[in-house]
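Moving on to chain A:
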Amino acid sequence: ADQIKIVGSSTVYPFSTSVAERFAAATKFPAPIVESTGTGGGMKLFCAGVSSDTPDFTNASRAIKKSEYDNCMANGVDSITEIKIGYDGIVFANSREADPMPVTKEQIFLALAKTVPVDGKLQDNPYKTWKQIDASLPDAEIQVLGPPPTSGTRDAFVELVMEEACDEIAAYKALEGDKKAHKAACTAIREDGAYIDAGENDNLIVSKLVANPTAFGIFGFSFLDQNASKIRGETVEGVEPTFDNIADGKYGVSRSLFVYVKDAHVGQKPGMKEFIDEFTSEKAWGPDGYLAEKGLIPLPDDERKKQRENAMSLGKLTM
Partner candidate 1 sequence: MTARELNFFYGAKQALYDINIDIAEKEVTAFIGPSGCGKSTFLRCLNRMNDYIDIARVDGTIKLGDQDIYDPSLDVVQLRALVGMVFQKPNPFPKSIYENVAYGPKIHGMCRNKDEMDQVVQSSLERAGLWNEVKDRLDQPGTGLSGGQQQRLCIARAIAVSPDVVLMDEPCSALDPIATAKIEELIDELRQNFTIVIVTHSMQQAARVSQRTAFFHLGVLVECGETEQVFTNPREEKTQAYITGRFG
Partner candidate 2 sequence: MSEAALHLPTIAEVAKSEAGQRRLRRRYAAERRFKYYGLAGIGLGVLFLAVMLVNIVSTGWTAFLQTYIQIEVTFTPELVDPSGARTEDALRQGDYYTLARDALKQTFPEVTGRSERRQLNALISVGAEHQLRNMVIADPSLIGTTQQVWVLASDDVDMFWKGYIDRDLPEEQRRVPDVQIAMIDTLESRDAIKQEFNWAFFTNADSREPEMAGIAAGVVGSFLTLLVTLILSLPIGVATAIYLEEFAPKNWITDAIEVNINNLAAVPSIIFGLLGLAVFLNFFGLPRSAPLVGGMVLALMTLPTIIIASRAALKSVPPSIREAALGLGASRQQAMLHHVMPLALPGILTGTIIGMAQALGETAPLLMIGMVAFVAEVPGGITDPSTALPVQVFMWAGSAEAAYQEKTSAAIMVLLIFLIMMNAFAIWLRKKFERRW
């Protein structure tokens, strides 16, 4: 049981496994074990303590939470290092059989929010078709398949699309005084069937989109990348979700992905340093690296350099 153990997010899982595989082939260390437990489950296992049975890394599709950090500390995991490894573009896509439908964040918001302003007053979302939101949009039923509330992707989508759009809408400005109410109004997603929770399996979303050309899907860029022949990522705010646009930061809907290191295990478990080295090498996470090939959107060059330095020196995360 001397292999490196990695747990955590299903979103980061394909990237960690890629690195693990190369790492095993190119070094004499045994292949790391990567388990897909979800970010939360990963944190729990990761923070359970220090000893060779506990995980050495955890993947996360969001930053660690204070309560999780505290839990780590309480269990003797007193030094962890955060590595931001790149971005995951979140795309709004549909079948190629349908016509392209460029959208704005506001339109998406109006289509998906639980409550929307009608004549300046907030009420339950009345929109059934896209055309009701904006005359330029097609007269098709609103049907969006997206990640469930359990997922980090959903969380990021809400933050990057819903909340941003919300901030722009006048009707919500009034609520600004009451932060809580404002948040609540901005982040709640309608539950009347227009938004469909589609599970963690993004492949299923893809095949469901293909089967149903009027439906849209929300999922990670890598699935769009792999299924470009069948589905199209819609332009959001005039920017197409392409690799380059996301990497440049032009496409606004993307979230950061992280890997956390249990520092105490470096020097205890063989290969820890080398694994971090491999993960943060240009050949892996660079713009031409193999992770980009898998759909990871790389960090900007200087950011990568900073992250790598911090990672290699095991800069301790404080909160």
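If you want to know what made the cut, all candidates are chains of the complex that A comes from, given by their letters.
One rule holds for everything that comes next: contacts are C-beta pairs under 8 Å (C-beta built on N, C-alpha and C of every residue); 3 or more make two chains touch, one makes a residue touch a chain; residues count from 1.
Predicted model only: the values in this text are computed from it and were never measured.
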Which numbered chain among 1 or 2 touches chain A in this complex, counting any copy?
2
Going by the contact rule set out above, which residues of chain A touch candidate 2 in the complex?
1, 3, 5, 10, 13-14, 16-18, 20-22, 24-28, 30-37, 45, 53, 96, 200-203, 220, 222-223, 225-229, 283, 288, 290, 293-295
